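Let me begin by presenting the structure, written as structure tokens, before commenting on it.
With one protein chain held back, the other chains of the complex are shown just where they sit.
Read from first to last, the chains carry the letters A and B; within each, the first residue is number 1.
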Amino acid sequence: METVYKWLKNLATGAPDWALLGVAMLVAIGFLLAVFPGVFAFITWAERKGLGRIQNRMGPNRVGPVGLFQPIADGLKILTKEDIVPRRADGFVHFLAPVVAVVPALLALVVVPVGAGLVAVNLNIGILFAFAVSTASVLALFMAGWASRNKFSLLGAMRAVAQVVSYEVPTVLSAVVVLMVVGSLSTLDIVESQRGWFGWHVFKPWGAIGFFLFTCGALAEAGRTPFDIPEAESEIVAGYHTEYSGFKFALFQMGEYLASLAMMSIGVTMFLGGYLGPGSGPGVLGTLISMGWFFAKLLAMIAVVIWIRGTWPRLRVDQLLAFAWRFLLPLSLINIVAAGLWHFIPSKPVGWGVSAALLAASCWVLTRLNGRAYIEKRSYRLTS
Amino acid sequence: MSAFGKGLLDGLRVTAVNFFGSYFDKGRKERLFTYQYPEERAPIPENSRTFPFLVADDPNDPVGTIRCTACKICEVECPPKCIYIVMDRDEKGKPRQRPKVFDIDLSVCMQCGICVEVCPFESIKMDNDYEKARYGRFNELVEHLPDLLKPNAYYHRIKPTEAAAVDAKLKAEAEKKAAKAAAAAAAKPPPKPAV
Partner (left out) sequence: MSAPVVIETQTLEVSIGPQHPSTHGVFRMDVVLDGEVVVKLKPVMGYLHRNHEQLAEKMPWIASMPYTDRLDYFCSMSNNWAYALAVEKLAGIQVPERAEYIRVIMAELTRLQNHAAAVGFLLSDCGAWFTPVLYAFRERERILDFFEAVSGSRMMCNYCRFGGVRVDLTEQTLAMARGIVERFPRFLDEFEKLMTENEVLMARTQRVGILPKALAIDASISGPMARASGVEYDIRKVDGYGVYPRFEFQVPVGETGDVYDRYMIRILEMRQAVKILQQALRDIPAGPFQNPAVKLRNFKIPAGDGYGRIESPKGELGFYLVADAAGKNPYRYHVRPPSFINLTILEDMCLGHKVADVVVILGSVDIVLGEVDR
């Protein structure tokens, strides 16, 4: 927003400050509201086509070229559906829950730098704000489950809340590593600290593990496979959004996807170098290229998430929670120690070596400890 | 790490191969086997059977050259009893060896083909047309004699080898019958002299 404000000031020197600020704010907000739900619509299309191609079939291809208007068709369909609210449900909370699902995700996108200098609000507590706000969407799950006055919704909501809350911890801890090394909470500073060849944090040992932890956490908070127990409640209970139909259901879906987009954007910012890439720099062309880099990285992450969705089955709820508390949490703590070692050991190669060795060893130990469930099975054959 | 995540990564590799392969699969061999119905339809093998139809030998006079003699064997043998036949009788009430009413209820027919197997006159055969959706559930799904009657040329078109075999069999039967009649006429004893 500040970039836009400065640009407008150069353009219209005579206009009063508040007007320029207002226009800059509107531009920033409008950009966020236009682009990210647009990316959401694109993801729904890409997911169906991607899953289709993985499964040896075409995805939607009737509505528009290559099925590109399918999200529009889906949106129209869902808008024209009847809005059913159970009579005994708590009306006000029932109505607010989808809103509470969507708004925090949009708020978290406010601090994400989309291009060089293009961040809606450059808070100097950017990452803290993003995490604080995105955690508020947990409330939506619980509000939905409670207000539906439905035993099964409540069960589903409780499981979803347990999942989201337990995955917050490793996510935030993995972000802490980045913050320690960069020394600032502001997203722009974090991105700027990744300049240079192979400067992205993901190329450093603690960054790679941190990225893995963060991705697991992002997947789990958004409820994507393999952690999609809340979303795909085909296992008996119908989940916290059973009693929602029509546009409210669409809002829940949008909230979930936007939350995952928000987390992935933050992940790109912290680990994958944000908008950095060859050609991104100041100036109009540089800014556009930097925006292109950001969205390219974001789309690459989305592609990987869709790929994972098409391949792996889902974990059961208790295995999910065990994975978070018994594997990710210790790993994230050890990651912090490794990052500290990397930073403070004066000779660089030794620092890299030590931290990489520590992380590899801890991964191995943790998988051995947790891998009791993965036993080798042999079946023998005979002719009776 | 290799022991732990290997299975997961193998799975990812398989799906990636399928994903990229689906763009390069020409001819529906391996990776993309969707038929874009209704623009393209899957090829149906010759033996495919859906609902029965009646064969008429001459397309110009289908009712007259219908092979069915209304013997009602198919009506009796049909397991779900979906066939209803009424024999055509002339003015004096004598049966005309052809059906006046031949109804098949498509919602009852289970496409088993037993009627075809038991028919002694090769008159009812299995069609392979599966686009039979109608806008009603009851009367609209009953096929009457005019709908069911199709010429032998149609039978040859949908099932060439079977139709050729049936034609050969009918011709052989006709020849045998003619030969027997000729032999009976030739072997007729001369009239006995009055004693």
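Keep in mind that, in the parts below, a residue touches a chain if its C-beta (ideal position, glycine included) is under 8 Å from a C-beta of that chain, and two chains touch if they have at least 3 such contacts.
Here the structure is a predicted model, which means the values were calculated and not measured.
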Given A:K6, A:R62, A:K81 or A:K151, the correct residue touching the omitted chain is A:K151
Out of A:N56, A:T135 or A:S184, the sole contact with the unshown chain comes from A:N56
Considering the entire assembly, which residues of chain A contact the chain that has been omitted?
51, 54-57, 151-152, 155, 225-226, 228-229, 232-237, 309-319, 373-375, 377-384
Can you list, in ascending order, the chain B residues touching the missing chain?
4-8, 10-11, 13-15, 18, 33, 44-49, 73, 77, 79, 110-114, 117-118, 126
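By our rule, only the chains that are shown with their structure count from here on.
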Please tell me the distance, in whole Å, between the geometric centres of chain A and chain B computed from their C-alpha atoms.
58
Contact set on chain B toward chain A in their complex:
1, 3-4, 8, 11-12, 14-16, 18-19, 22-23, 31-34
Under the definition above, what is the set of chain A residues touching chain B in their complex?
50, 53-58, 307-308, 310-312, 360, 363-364, 367, 371, 374
